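In this view, the complex is presented without one of its protein chains, the others remaining in place.
Labels for the chains are A, B and C, by order of writing; each one numbers its residues from 1.
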Amino acid sequence: MPANSGRVLLAYSGGLDTSCILAWLIEQGYEVYAFMADVGQEEDFAAAEKKALKVGAKKFFLEDLKREFVTELIYPAVQANCIYENVYLLGTSLARPVIARGMIAVADREGCDYVSHGCTGKGNDQVRFELAFYGLKPDIKVIAPWRLPEFYNRFPGRQALLTYAEKSGIPVFQTAAKPWSTDENMFHISYEAGILEDPNTTPPTDMWKLTTAPEDAPTTPERISIEFKAGLPVKVTAGEKAYTDAVDIFNALNTLGRKHGIGRIDIVENRFIGVKSRGCYETPGATILRTAHIDLEGLTLDRNVRSLRDQFTTIEFSRILYNGHFFTPEREFITSSIPTSQRTVNGLVRLKLYKGNVVVEGRESSEGLYDEQQSSMDELGGFEPTDTTGFIAIESIRIKKWAQANIRKGQAGVAPQDVYGSRV
Amino acid sequence: MPANSGRVLLAYSGGLDTSCILAWLIEQGYEVYAFMADVGQEEDFAAAEKKALKVGAKKFFLEDLKREFVTELIYPAVQANCIYENVYLLGTSLARPVIARGMIAVADREGCDYVSHGCTGKGNDQVRFELAFYGLKPDIKVIAPWRLPEFYNRFPGRQALLTYAEKSGIPVFQTAAKPWSTDENMFHISYEAGILEDPNTTPPTDMWKLTTAPEDAPTTPERISIEFKAGLPVKVTAGEKAYTDAVDIFNALNTLGRKHGIGRIDIVENRFIGVKSRGCYETPGATILRTAHIDLEGLTLDRNVRSLRDQFTTIEFSRILYNGHFFTPEREFITSSIPTSQRTVNGLVRLKLYKGNVVVEGRESSEGLYDEQQSSMDELGGFEPTDTTGFIAIESIRIKKWAQANIRKGQAGVAPQDVYGSRV
Amino acid sequence: MPANSGRVLLAYSGGLDTSCILAWLIEQGYEVYAFMADVGQEEDFAAAEKKALKVGAKKFFLEDLKREFVTELIYPAVQANCIYENVYLLGTSLARPVIARGMIAVADREGCDYVSHGCTGKGNDQVRFELAFYGLKPDIKVIAPWRLPEFYNRFPGRQALLTYAEKSGIPVFQTAAKPWSTDENMFHISYEAGILEDPNTTPPTDMWKLTTAPEDAPTTPERISIEFKAGLPVKVTAGEKAYTDAVDIFNALNTLGRKHGIGRIDIVENRFIGVKSRGCYETPGATILRTAHIDLEGLTLDRNVRSLRDQFTTIEFSRILYNGHFFTPEREFITSSIPTSQRTVNGLVRLKLYKGNVVVEGRESSEGLYDEQQSSMDELGGFEPTDTTGFIAIESIRIKKWAQANIRKGQAGVAPQDVYGSRV
Partner (left out) sequence: MPANSGRVLLAYSGGLDTSCILAWLIEQGYEVYAFMADVGQEEDFAAAEKKALKVGAKKFFLEDLKREFVTELIYPAVQANCIYENVYLLGTSLARPVIARGMIAVADREGCDYVSHGCTGKGNDQVRFELAFYGLKPDIKVIAPWRLPEFYNRFPGRQALLTYAEKSGIPVFQTAAKPWSTDENMFHISYEAGILEDPNTTPPTDMWKLTTAPEDAPTTPERISIEFKAGLPVKVTAGEKAYTDAVDIFNALNTLGRKHGIGRIDIVENRFIGVKSRGCYETPGATILRTAHIDLEGLTLDRNVRSLRDQFTTIEFSRILYNGHFFTPEREFITSSIPTSQRTVNGLVRLKLYKGNVVVEGRESSEGLYDEQQSSMDELGGFEPTDTTGFIAIESIRIKKWAQANIRKGQAGVAPQDVYGSRV
């Protein structure tokens, strides 16, 4: 066993896995510092610190990253309406860059040669963490025990870890492990693995931790409003209360969403490594915020900007986040267009929250891109109907040419090989 | 007044506008045939026929287009997950090509020189109808009275139409007009104009026609399942009942959606002509179907196909539908890739319907792209964790090079001009 | 004839058309100011001024817009590698925003109520000019005589204009008109219409004005180098001479390109209004610059940034330019990402110019994204070949799953309906 292999900063969770990794790293001759990030998860940080030091960590660092998580990751994703595969709001993906940056900052300051984490070898998070590490500090060395044969062969299952924990003096709480794994932060909680690996198993009612079930949510709807500037929420009003600080706003929306059963999803998604995976998520506040933001864009964002942004920024930024490519040139490139897209997204959205539903009840803005008179079906509004005749005439030039060509070929209207979609 | 200006096939609705247009066309010397399409809207077709003939139509044609609407328009849009501006499921857009095709078929058969419609000069439908007409029959002549100064200047408001109706012997029902306009078909109903033109006016409770309000929907959830082949629903099971015919399936989903308050939206959208417009929609069955289809694609569609299809087919087909470009070469091009994208989308989705929510409770498929063992976090499943080490190493090559370059320039991690998003 | 219809600023060319328009506007009671932009075209501005005033213009304005044309329009397009339909470098499109802006500035300053131009009703330029006018000054009124029936019916052909010119005292030079039209600026010259309207007619040798024919170009190649900073040319070296000013650089490249027969194209393109049109173009300097810029991006631009930029920025900015959407929110959105994409595009490209060919002979940069050792096939260069094994293993996960599914269905390798392309 090597006497001094160097100093490692370990992403520590307080759980069985990273406690065993901590002990194992020490066993391999490393000096280990433990790192925890507070990104809003429910956690007994003091107990974790105590445990880490007991197991043998030389130092323990707890970094409060909640504000930068909200303002630097969550809010840009809200501005860009980020979503992965139509459904997943990227809660875990969004937290990773902030945690990795916090960790590299401590590793730098404390002279660590290595960083280490307890992510498995099949998941997305190992990729997200490590690509973030390399994007921030390209010469950092990473120890990923769950990808080291000497580690994963020695600990083939939970029982082996428990045995090792006992031997190593690691306190193990006698609560039965949940038959799934979770990852929690301010934005969401995720559930995967265990019984969820059968995609046809309905999650048990008591799995959902953050939100009230829609069935149990209040029977009376609640009205709130969200005010946006440049696509960012600057004021949430719910009854008598108003919130204006960025973090307070997000917390308030979480509280409202949890109460009204908002933001549960259950999906099969495609991991970056190409494996399909079943995951369940609760994302209360961000689900409300997304609905409001998209609605306000209807009122305040130019059609063509919206369309280009949807097809380009939204899709590419979402993929970049999911795949852990935050500290990359392509992320820098893609996000550089967000501010321009949001400078007109100013206004207020009124919402009704009720049993899982986020219902838009109205919106207003002084941007002036919506013109009630011009839009009106009941008056001309400075609009010459004959203009549209010209518009349609021009729009049809190319279509008529094509139709004439089809007809000449005996393919009136639609060519014979034309396919609309699959039919059974 | 010209004696014989030619024969016109008029898209007739039975309402005040198209009845006046009918009378006016006759007044201009045209012989008018009236056309109605049954695309599943709630309508007294017999009364409309009687009225058209009374006003002076020489013939009346009612075409039942429900099956082709469902199988040729709705289902391809379901396969491609079509949606406009993140929210609108395109119900009116989907019906237009089918109606236009039915109308051109009658116009051809009956020797009509013209087709005519009652769409306003500011909306999308005039464009959708006319581009479809020209794509099917490029030499057809179109009369759009609401864009003819001699018509719209003569009838500047509802009162002028009422006066003309009285004069022309057009029966007017003394029910007060609703303070909004609607368009209904099997897929949805839309509401716009009138009091809805203020985007901050909450729609009155009694506006919503198709769906029960979530607040009034059953307090007991209902479970159903939908089976798909090649991305199309082939069986819906709800309790004891099962539906397998394409139209029956869609009707059954509509009934379920209406009962459980599913599919209401309220948005500001961007019309093709560049005017923003507020619309409300109820789309019960299609909302359920969309949720199920997207979910099943998670289980059965390859990641890269899904991603390319989302960015390309879904977005472009949706835009094509919205803008009325159905009978065009680009629609033919875009839809030609749908069947390939759907050949693996086979399986069954289980859903819970409850007060506006469509909750996926499980899904299954024999396609085999999901592999429980391979996905599992608890076992290796024929997977070498060391492979991921190589994957990450290769993925990081380019990222490390970029980070090194940044560091050399004194821009460690992230360049100074880097922008994540707008901040207030 | 109205006594005082208001003041018009007319985009004046000195030719027959705009001279007749000038006279006709005066005839309609307008006070007319004439405007010319110097965007680098070969032109006798003094003669044009004299003529305008003789015909009756109250004032004449000549604006030198060459520098802003180069630095604000041409160079961003070079940075983004703009090209329309794979071939056309957008020379006319690029000049229009600069001319329109210059014109609106004069119209504002001089209190003009109207702007007017001599573009035909079928082309792109009317759209480009007018959308630019409206994007800069939404309440400006535009007079486009070639779209006014009272004008175009009165002047159905060249002879009618000649007759009117004679009557109005407009000097007409007795040189025979060329059997095509041209538009010239610093960036290019275009040829269209007349004998070119048959797409199978080879342009006559003497049509090409700017460039030597490759057949007549020097038989000795010439070597030059171009240095870029942030994707912009900052130094061109050709033999003993070096150019560093933005405009000088572009002029020098034009001189070199003309000499060596570089930048002729002959295409059928799709106009914004949906009509196909045949055009020939000479673009000497920009063709050299484009080749060099694209080459340097190979050495200095991250792969993923390049790929995203190509698919979105390049294509969308090119379409925006072609369609005259420069002063729009979508242009603002799209170009906002250009600076980020170009911050690493620094270095030098060496070129050989020879009889129509622009041949890259080498390139260098200190950016460090290219690593000779890492790239080398002859040494390991800090690279573990086993990493690629892991990479391929991970990349193949999803592909193997799909292949297994195909085999299970009896579709080994490739599904039966798979189509690679059309076969005759």
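We take it that a residue touches a chain if its C-beta (ideal position, glycine included) is under 8 Å from a C-beta of that chain, and two chains touch if they have at least 3 such contacts.
The shown structure was predicted, so the numbers you read here are calculated from the model rather than taken from an experiment.
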(Q) For the chain not shown, which residue from C:Ala46, C:Ala176 or C:Met377 touches it across the whole complex? (A) C:Met377
**Q.** Contact partner of the left-out chain, one of C:Gly40, C:Gly56 or C:Pro76
**A.** C:Pro76
Q) So that we can see where the missing chain sits, which residues of chain A does it touch? A) 302-304, 339-340, 343-344, 367-369, 371, 374, 384, 386-391, 393-395, 397-398, 401-402, 404-405, 408, 415, 417-418
(Q) Using the document's contact rule, name the residues of chain B that touch the chain not shown here. (A) 270, 273-275, 302, 304-305, 308-309, 311-312, 316, 325, 328-330, 332-334, 336-337, 339-341, 344, 394-395, 397-399
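The rule we apply is simple: only the chains that are shown with their structure count from here on.
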Q | Cα-centroid distance, chain A relative to chain C, in whole angstrom | A | 41
Q. Out of chain B, which residues touch more than one other chain, so two or more?
A. 303, 339, 343, 369, 371, 374, 386-389, 391, 395, 401-402, 404, 415, 418
